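Take a look at the structure below.
Up next is chain A:
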Amino acid sequence: MSTPSTPTPFEPVIIGFTCNWCSYRAADLAGTARIKYPPNVRLIRVMCSGRIDPTLVLKALSEGADGVLIAGCHPGECHYLEQNYKALRRHRLLQKTLAQFGIEPARVRLAWASAAEGAKFAGEIAAMVDQVKALGPLNWPARPVPEGRAHADEVAA
Partner candidate 1 sequence: MAATPGDNRLDHCIQCGTCGGSCPSGAEMDHTPRRLFALIRAGERDAVLASNAPWYCVSCYYCTVRCPQDIRITDLMYTLKSMAIEAGLFHDASLPDFSETFVDYVEKYGRSFELGLATRFNLRHHPIGLAGMAPLGLGMLKRGRMDLLPQRIDNLAQLTAILDKAKALESPS
Partner candidate 2 sequence: MKALFYPGCAMQKNARPYLDSLQAIREDIGLELREVEDWNCCGATEYMSVYRVAAHALVGRNLALAQDQAGDTRVLAAGCSACYLNLAKTDARMGEDAHLKATVNEALAAGGLEYRPGSLEVRHLLDLVCHDIGYEAVKARVVKPLHGLKVAAYYGCQVVRPDYDGRWDDHEHPTAMDKLLAVLGAEPVDWALKTQCCGGHMSVIGPEVAYGLIRRLVHGAQQAGADLVVTLCPMCQLNLDAYQVEMNRHFHSDYRMPVLYFTQLMGLAFGKPAKALGIGKEFVSAAPALARIQAEAPKVAETKRKRRPKPGDALPMPGME
Partner candidate 3 sequence: MASDKQPEGQERIGVYVCHCGSNIAGVVDVESVARFAADDLKDRGVVLARDYTFMCSVAGQELIEQDIHEQRLTRVVVAACSPHLHEKTFRGVCERSGVNPYLSEMASIREHVAWVHADKAAATAKAKAIVSGTVERVLQNDPLEAIKVPIDAQTLVVGGGIAGIQAALEVAEAGYDVVLVEREASLGGHMAQFDKTFPTLDCAACILTPKMAAAGAHPKIHLYTWSEVEKVEGFVGSYTVTVRKKPRYVDEDICTGCGICVEKCPVLVVDDKFEAGIGYRKAIYWPFAQAVPNLPVLDPDTCTYYVGGKGGAGGGCKACEKFCPTVPNSIKFDQTEERVTLRVGNIILATGWDLFDARRIPQYGYGRLANVFTNLELERMCNAAGPTGGRVVLRDGQNAPKRVGIVHCVGSRDRHYNRHCSAICCMQSLKLAHLVKERTGAEVYNFYIDIRTPGKEYDEFYQRVLDDGVHFVRGKVAEITDVPFDPAEAGREVEGTLYVQVEDTLAGLQRRIPVDMVVLSAGLEPRRDSAAVGKTFGIACSTSGWFIEKHAKMDPIATMTEGVFIAGCAAGPKDIPASVSQGSAAAARVLNYIRQGELALEPVRASVLEAQCSGCRICNGLCPFNAISFVAERQVSEINAALCQGCGTCVAACPAGAIQGTGFSDAQLFAQIEGLLRDVQREPEAA
């Protein structure tokens, strides 16, 4: 429907890290319930959002992703007791690091969704896509992933 003069609208590519127990299952449930959301997010399953270390996020951004979504169980509902709090703290720190890299912190979004919250998960994805669309393409030149792990000692706790 777009006229030849208008350029193709920007469709961001987003990598979504989901935990095995809540958010990945929420994504499954969104599917089972046939809840539609934009196709811009590609999901990776890990066991727990506590597994997400900043290097993985930087890797995704450096490989061409325009944004990264990290989704875990609700605080207090982590299947590994409280590891999602670690994800929360790392996310805070990571946002500061991103700002230093000149990347808008809003490109990395943290969301909570329980296994029963398919609709919420779909909503988070839609919001994330809108958010990244508003920011435009990242165009972060491909660069080697930092050798050491950024601020690992600070993010550990």
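Simple rule for what comes next: contacts are C-beta pairs under 8 Å (C-beta built on N, C-alpha and C of every residue); 3 or more make two chains touch, one makes a residue touch a chain; residues count from 1.
The candidates came about this way: all candidates are chains of the complex that A comes from, given by their letters.
All values reported here derive from a predicted model rather than from experimental measurement.
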Inset, instruction - Using the definition of touch given at the top, pick which of 1, 2 or 3 touches chain A in this complex. - result: 3
Legend entry - Interface residues, chain A side, partner candidate 3 - complex: 13, 15, 21, 24-25, 27-28, 30-32, 34-39, 42-48, 50-53, 55-56, 59-60, 63-65, 74, 76-83, 86, 90, 115-116, 122, 137, 139, 141-142, 145, 148-149, 152-153, 155-157
